[in-house]
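With one protein chain removed, the remaining protein chains of the complex are shown where they sit.
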Amino acid sequence: MMKDKLVHLLNTCINHSSESDLLALSFVLEGMQNKLLGNNGYFIDGLLHMERKFDKNSCEITIPINPVLNNSLEIVHGGITATLLDTAMGTLANYLLPEGYGAVTNQLNIHYIAPGIGENLRCKAEIIHQGSKTMVISGEVYRSDGRKIAYATGTFFIIDRKINEA
Amino acid sequence: MMKDKLVHLLNTCINHSSESDLLALSFVLEGMQNKLLGNNGYFIDGLLHMERKFDKNSCEITIPINPVLNNSLEIVHGGITATLLDTAMGTLANYLLPEGYGAVTNQLNIHYIAPGIGENLRCKAEIIHQGSKTMVISGEVYRSDGRKIAYATGTFFIIDRKINEA
Amino acid sequence: MMKDKLVHLLNTCINHSSESDLLALSFVLEGMQNKLLGNNGYFIDGLLHMERKFDKNSCEITIPINPVLNNSLEIVHGGITATLLDTAMGTLANYLLPEGYGAVTNQLNIHYIAPGIGENLRCKAEIIHQGSKTMVISGEVYRSDGRKIAYATGTFFIIDRKINEA
Partner (left out) sequence: MMKDKLVHLLNTCINHSSESDLLALSFVLEGMQNKLLGNNGYFIDGLLHMERKFDKNSCEITIPINPVLNNSLEIVHGGITATLLDTAMGTLANYLLPEGYGAVTNQLNIHYIAPGIGENLRCKAEIIHQGSKTMVISGEVYRSDGRKIAYATGTFFIIDRKINEA
């Protein structure tokens, strides 16, 4: 019954779609599939088609640009850039912590520098300060032509896994 | 052919879904439908199921919380809260400008105060400063039990619609 | 001997001073006197000639503008505005805490809106969030013609008086 509803929903979407809307639908369903097949850990990771890469003190995440991610000016929505930054910075924070500890974003400051356009966005997070209670982490986002589009810093609180608020 | 691919994608998703994953799929397809039927202006608006409300000097946007929006700690992803804030604040900025002008986010600073849980999130944006070149706008996000979960301020650049970078 | 050195220093200053420089010298020595006579708690309070006022949930500090506080553009130095903000916000944070606890600034974000000119600056700090480990506080600065020149938010860490780092 739920399945029938989903198929019906998809058909309604298809019937109101332009060619480029169909590509958007495909982007979103592939994104859901990424999560459901276990390629990404949760839905947002999957929906943004995130690919992660680590080296010692940095975390890099790349996402393809798709009209689904754009705002009404047809550039990547600032919230998507923020999601990319928060994910890369938070992933690095968690990566650097010992077993049993986690990091939650306490504060995030983003400078938007240039419009997000082109084929993909690549975000690199690096550690600025690692303390016993907090970490300060930076993130910068580049588009496929090499231009920097955003620079951010954030404070992350170190928690043991049972507590998650300040 | 594209339609067949989409139906096939949906079936793969359904076959790997738990009951709650099916609800997530429904949330996302309804979100796409919101945009494709013209109820929302672009995909992110639709996918987040945004409902907007204006009065004189504020803009309020409400979104339902759904597992699709959560991070691995099962609270709303900080990037989603950022998207909600940036949208409400940017919408207010654009609303206050005369015809032919637009506002782009130049800088956004977010304090995360409490975890995003419950039924929905409500964001209220208000004007702090309206200049001739820039606007400073605040945004606060509340969850359904009334608790404030985030407070943000941002600088928006006023552009004429032909130029969109700093 | 130290006293002789101080008198000699003052004479050198006087000999190289214009009329307005003499007023600057007077402003600074009166500022030191404010602290030494116990009217202000520490030197910066005294040097800025701070006057504080409390009501329930806010702290207001006013300082006179003097050329000593200006930058090379002859407007109040952004660092002075920051000092005024940090002091008012930190004073409020400490005021709201029970005996034995203190607050230290963890993060401060300032929007500079208009130049600091005129007779004085008035800063009002208000509470945005009071948690068990952190507080989020806002501050706004007005000049004597009523115009807002800055808006800030900050995160303050609550410490017991023996610990002062994160």
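Should a chain be cited, it is by its letter among A, B and C, assigned in written order, with residues numbered from 1 in that chain.
One rule holds for everything that comes next: a contact is a pair of C-beta atoms (placed from the backbone, for glycine too) under 8 Å apart; a residue touches a chain by one contact, two chains touch by 3 or more.
Predicted, not measured: the structure shown is a model, and the values here were computed from it.
Taking the full assembly into account, the omitted chain touches A, B, C. Touch with the chain that is not drawn comes from one residue among A:35, A:111 or A:124, which is A:111. Counting over the whole complex, chain A has residues 109, 111, 113, 128-129, 131, 136, 148, 151, 153, 155 touching the chain that is not drawn.
By the touch criterion stated above, the residues of chain B touching the omitted chain are 106-107, 109, 131-134, 155, 165-166. Mapped onto chain C, the interface with the missing chain covers residues 2-3, 5-7, 9-10, 12-14, 16-17, 19, 21-26, 28-30, 32-33, 36-37, 41-44, 47, 67-73, 75, 77-80, 82-87, 90, 102, 104-115, 164-166.
In this section, only the chains that are shown with their structure count from here on.
Of all residue numbers seen at the chain B-chain C contact, over half occur in both copies; the interface is built from largely matching residues.
Chain centres here are Cα means. That of chain A falls 40 Å from that of chain C. If each chain is reduced to the centroid of its CA atoms, chain B and chain C end up 38 Å from each other. Counting partners per residue, chain B has 109, 111, 113 as the residues that reach two or more other chains.
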